[in-house]
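In this view, the complex is presented without one of its protein chains, the others remaining in place.
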C-alpha cells in the first residue's frame, strides 16, 4: 500500500505550515517571501513555467534554507501571463515531461545547496485538473516518481483528493494530505471556486480558527452547507497578499496553542 | 591541477564523436537524430532555452541511450527565436542560475532513465562568450560544478579555449577538449565566424580528413594562414543539415581507419 | 442583416482558395510557402502567438503580395509549443485583447506594403472554440471589428458555423463561409476530429473532387453517415505537408474545369 511511511512514523499532533513562494518573475515582484518564511515550515517554489525564473529560484531556495524551511517544487502549466491558473489541454505525455523538467530544474538548485527536495505540489490549474482528470493526475504522479528523488506529492486532504491519491499510489509515490484554512470548501470537499464570494478568507483570526479545527477535528464547515472532511498533514496559506505574514503567524500561534507542534514532515 | 583524470587514464588513441541533438521545438523539426545517432558516441541535448522542449528532451535522451550514446546537457541563452546564437548581456549571476536550471532539467530526464549526465557543453553565443569573457566562463563553469554531478565541461581544444579551461579549473570542474572538423579555424585558434565564406565545410571526405589530422597531429590548417593547434578528446559534427549522417559516418570510418577507437570518455 | 455585401455583389461561381502560411518560427521551417502560393488566392498568416515571428510575417506578406495573393490575419492562442492547437481557458477580455494585438501586428506589415488586410481567420483551438462557445466567438468577432479595418471574419460554412456567424453579426463584422475539402466532415457539419482515422485526406484527386462537390452542390458526404451542407466562398487546403502544392493545384484545376473562376473576394 502506498501510504507514506513518514506519516505513520510521526506524532499525529505535528503539522506543517506551507505557502507558495518564489513567484516573482524578472523585474516583477510578487509576495514578500522574507517576511513570510519565519512562520513557515515548508514552501512550494515556482519553477519558471507559471512564475519564477532561474535567479528567483536560486534566491528562494537559499532564503528558505536559511530559515530552516523545507523546499518543495511547485510545477505548473507553461503559462506565465495566466500565472498557471488557466487550463491548457496538454497531451498527458507532454505534461509528464513538463513536470519532470520543472522538478529537475528546481531540484538542481536544492542539490547545489546540499539539501534534498522535500515535496512536490502541483500549482493552480494543474493542481485543479489533477483532482478531476486521471490522465493529468497520472502524468503528475509519474513525473514525481521519475524526478522527485523519493519526495512525496502533496494532495488535497479529503474526498476531493481521491484521484490524486490513487494516481500517486499507481506511481509508487508517497502522498501528504493538505488543507487550506484560508479557502472555503464545498460540502463535497472541493475548494470553493475563486470567482464566488467568500471563496477566500483574509482575516487572520478566522483563518487560524479554521486551521485548528482542520487539524484537530479533521472537519470544516462547508461554504454551501454542512461540513466536509479534511485531512491536514500540512496547512497552506496564501502568500500573494500583504496580510500573508500576519495570517501565517496567527495560524502558527493558534496551532501551537492548541497543542500541535508546527514542524515539517520527513 | 585541473586536468580531467579520465583523460590521463585512457588510451590517447580513443576519440569521442559528438553532435548537438534534440533541437526540435514544439511542432517544428530540426535535424534527424535517429539517422545520426548510430555514428555518434555522445550528444549535446538542447535544454529548452534556445531549442528543445520537455517532451523532445525526454525523447532525445531515450533515443540516445537506446543507441548507446552518452548524454550531455547543452545549455544556451534564453532565446528561442534566435536559436541561442545572439549574444545577450545577461548578468553573470542570472546566467549562472540559467545554466543550473537547464542542466537540472536535462539531468532529470537522464536520471529518470537510470543513466548519468555525461558532460555539459555551452551552446552558440553562450559558448562563444565563454571563450572570451571570464565572467561568462565562470558563470558557466560554476553552474557545471553546482548541477553537473561531476560531469566535465567541454571546452575549445586549443589556445582559444584557455579562458574556459581556466574557469573550469577555478570551479573545480574537469574539462574535455573538443575540435570541430567541419568548421574552419583562424590561426589564433578561434573558429572562423559563420558569416565568412568557407567557415563551414560540408564535404564528408574533407571533414573526415580534417578530423584525422586533428586527432593524429593536434594541428589543422588555418582559414587565414598557417596552422593552429587543436586538442581533440572529442570531435563535433553539426547535425542540423541533411548531409549530417554521411559526414558523421565518414569521420567515424576515417578515424577507425587511422587506428583510433571511436568511443566516449569516462 | 449581416450578410457580407461582397458576397452578394459577386458572381456566385467564383471561389477563393486559401491556406495557412507563415508558420515557420525562428530557425524552424514549416511548409513551403513559395511553392504553394502560385496556386492560392488568399493566405492566413500566423501572427506570432502560435507560429510565425516578426521577420517571418514580413517575409510572408511580401511573398504573398508578389504572387497576387490576398493577406489575412490568422490569430491563435498564445501557445507556440502547442502550435495553438491546445485549448486554453482565457478570460474573454484577455482573449479579445490578444486577438486585437495579433491582428494589429500583422496589419502593420500589410500596411507597410501599401496593401489592405483582406480577412481574419481564427487558428486551431481558437477557431474550434469560437464555433462552440459564444464568449469566445464574441471576443474574436469584436476584435475583428476593432482591428480589422473592415475585413471580414472567415467562418465555418455550414451549420457548425452558426455561432461564429451570430457573433460576427453582433459585432457588425461581415463573414466569409469556408469549406475544407481535405478534411472529413461529420453529419452535424463539424470537422471530424484529427484523432480519428480518415479525418484528413491527402490524395490530390480526391480532395479536388470534394472541392468541386462543395462549391457546386453545397453538400459533401459525411464521415459518419449521410451528407452535410457546406457553404464555400473560400476553400482551405492545408499547407503543412509535402504534398500541399500538388493538392492546391489539383483543387484549382478542378474548380476551373468545373466552370468556376478561382479568385478572391472583395
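In order of appearance the chains are A, B and C, and numbering begins at 1 in each one.
To be clear about the criterion, a residue touches a chain if its C-beta (ideal position, glycine included) is under 8 Å from a C-beta of that chain, and two chains touch if they have at least 3 such contacts.
Note that the coordinates shown come from a computational prediction; the quantities given were computed from them, not determined experimentally.
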item	value
Contact partner of the left-out chain, one of C:32, C:133, C:146 or C:253	C:146
Residue of C:104, C:159 or C:218 in touch with the missing chain, whole complex considered	C:104
Sole residue of C:57, C:207 or C:232 that reaches the chain not shown, by the stated touch rule	C:57
Residue, one of B:35, B:88 or B:222, that touches the chain absent here	B:88
Chain not shown, touching residues in subunit B	78-79, 81-82, 86-90, 94, 125
Touch residues of subunit C, complete complex, unshown partner	48, 53-55, 57-58, 93-94, 96-98, 100-109, 111-112, 146-147
Footprint left on subunit A by the chain that the document does not show	24-30, 51, 53, 80-83
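Operating definition for what follows: only the chains that are shown with their structure count from here on.
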item	value
Centre-of-Cα separation between subunit C and subunit A, whole angstrom	43
Centre-of-Cα separation between subunit B and subunit A, whole angstrom	39
Shared interface positions of subunit A, touching two or more other chains	94
